[in-house]
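Selected chains from the complex are presented in situ; the others are not included.
Should a chain be cited, it is by its letter among A and B, assigned in written order, with residues numbered from 1 in that chain.
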Amino acid sequence: MLIVMESGATDGQIRAVMERIQTLGLRPHVIPGAERTAIGITGNHGPLDPAEFEILPGVQEAIRVTKPYKLVSREVKAADSVIQVGGRPIGGRRLAIIAGPCAVETETQTLEIARAVAAAGADLFRGGAFKPRTSPYSFQGLGLEGLRILARAREETGLPIVTEAVDEESLGMVEDYADAVQIGARNMQNFSLLKRAGKSRLPIFLKRGMSATLEEFLMAAEYIVSEGNYQVFLCERGVRTFADHTRNTLDLAIVPAVKHLSHLPILVDPSHGTGRRDKVVPLARAAVAVGADGVMVEVHHDPSRALSDGPQSILPSQFGDLVRDIRALAGLVGRSHD
Amino acid sequence: MLIVMESGATDGQIRAVMERIQTLGLRPHVIPGAERTAIGITGNHGPLDPAEFEILPGVQEAIRVTKPYKLVSREVKAADSVIQVGGRPIGGRRLAIIAGPCAVETETQTLEIARAVAAAGADLFRGGAFKPRTSPYSFQGLGLEGLRILARAREETGLPIVTEAVDEESLGMVEDYADAVQIGARNMQNFSLLKRAGKSRLPIFLKRGMSATLEEFLMAAEYIVSEGNYQVFLCERGVRTFADHTRNTLDLAIVPAVKHLSHLPILVDPSHGTGRRDKVVPLARAAVAVGADGVMVEVHHDPSRALSDGPQSILPSQFGDLVRDIRALAGLVGRSHD
């Protein structure tokens, strides 16, 4: 259930509604809005009676939420959410471009790529310090040292940092160094990690699981938001199918599907979504055309020597062309990037 | 194997090479080019010796084709093919927009939609007279009467007609009335029908099967071309996956993948690809952005009463907006539509 307060409701009235909700053994979630405040209720096992809340002072109406996801749904918040990452907006009119290497390998490599993508127009810098790898014998990331290198890249370029956390311990470290925390596809249903992310002060960048349905994807976001962290932005990165011409099958139709049901921003990762360098640019363009709030692409100055995902990394020069393409496309879909 | 003739090779030299190929029990396929003629060879069970052909007069070189598909591959023909359908080009710089109802229902309905899409800027008109339906008890199309209605729509609007054939008998009828023959997803591996299509004088519009790999898709086209009909254009229409937010999962990455391997044009059908009206326009835009040679969309003036696929048909007014979007996008990807 969602309680919509009158536009002139006082703090005292909002507090009173929250107390009433808690008295009933339920949990209130304040959702501030430009014009009015709303309060989501979770924790009920059956339907609640709207009359119970509509009699309270300052309440405009109480609305039943019909979806299994509540706080991330458009029913609860009609306007698009805009998430601030290190001062850069994700969502809203401006497109966001996240770029960087798959993994932080060395300071030299990281700074070289960071400078290149900053110069080309990236908004955020990415790079993995903790790498979830299929094999226990593959390079697992530099860990804390990787985070320190990322922080130096931010110092030098001014680009905020988004980097993956793979467990509670690494999430704590990422919070100390980065501007947003990525939860990867393999952890989309690692519910303990999602709950921990819900208690973070940083925005969470949640990637779709390899075989996650739309509902499961939004429910994973709901796990984070239900713990109190409303700063969540999503990422489509391809799903697993029989098709063998790409590493995954990029499901661009989920972008308008998410936007229809949820107020959260959604980006597209054509690097993991295709796994092939020559497909990254066309699919990034398609992502903007379909209405995504931005793209995340892997860039490496020397892909053949990359410690992971070399075959899907584009060169800095290709990234520059891509930024130009995106800027040209942006206006056609009512967006901007300048 | 592919025999590339010298640019000044005479007709007699070309004939001599073909006779040599036939003498060896193999089949020659002449592929005329702007500068030089090539001759594909099929029918060999093992590798052929290039020297066998390079000694013949007028032969520049003999190249082994490494892919299982031969005549549709870029190895055999590097330049993009442009297919003429009733005087309209498919492939090349100009984007092609095919539009019309899922099924021809009545003359009134068909003409009304045809006039609307012609006015909005469609290049070809589509409409099913023979409908492959999951249930034997569903509307199966008007058959011959449907073809006559389509011909009247062409008379009135000047738009060439593309319509589906579901077996050899209907293919013969479609040849009498239409400008291009569609082979649907369910028949992509109906090899008898493909061979029959390979003997048609009309261009063939081949849709990808619901679970076809890229190689199977190109091999299906090869069936048609190997029978002598080089006028083939392809269509991605979504594949079957676990995802349930759309009817199929539109696999846009197959567009650059096809273009890398084959010279055939490829269009995208976002109507079947998503099955949801509100997803058609965003995915059509994405199709152009990814590099498709055009789109096919289902348009109906009264979708709630359509006899098939109403939920995925867009209104004529939405189609008008889509054409405008496509024209704006075209320039950004080196294409045009005017």
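One rule holds for everything that comes next: a contact is a pair of C-beta atoms (placed from the backbone, for glycine too) under 8 Å apart; a residue touches a chain by one contact, two chains touch by 3 or more.
Bear in mind that the values here come from a model prediction, so they are computed numbers and not experimental data.
**Q** Could you tell me how many identical protein chains the full complex contains, when just 2 are shown?
**A** In total, this homomeric complex is built from 4 copies.
In this text, only the chains that are shown with their structure count from here on.
**Q** Round to the nearest whole Å and give the separation of the Cα centres of subunit A and subunit B.
**A** Measuring from centre to centre gives 38 Å for this pair.
**Q** What residues on subunit B touch subunit A, complex-wise?
**A** Per the stated touch rule, the residues are 211, 213-214, 239, 241-246, 249-257, 260, 273-274, 278-279, 282-283, 285-291, 325, 328-329, 332-333.
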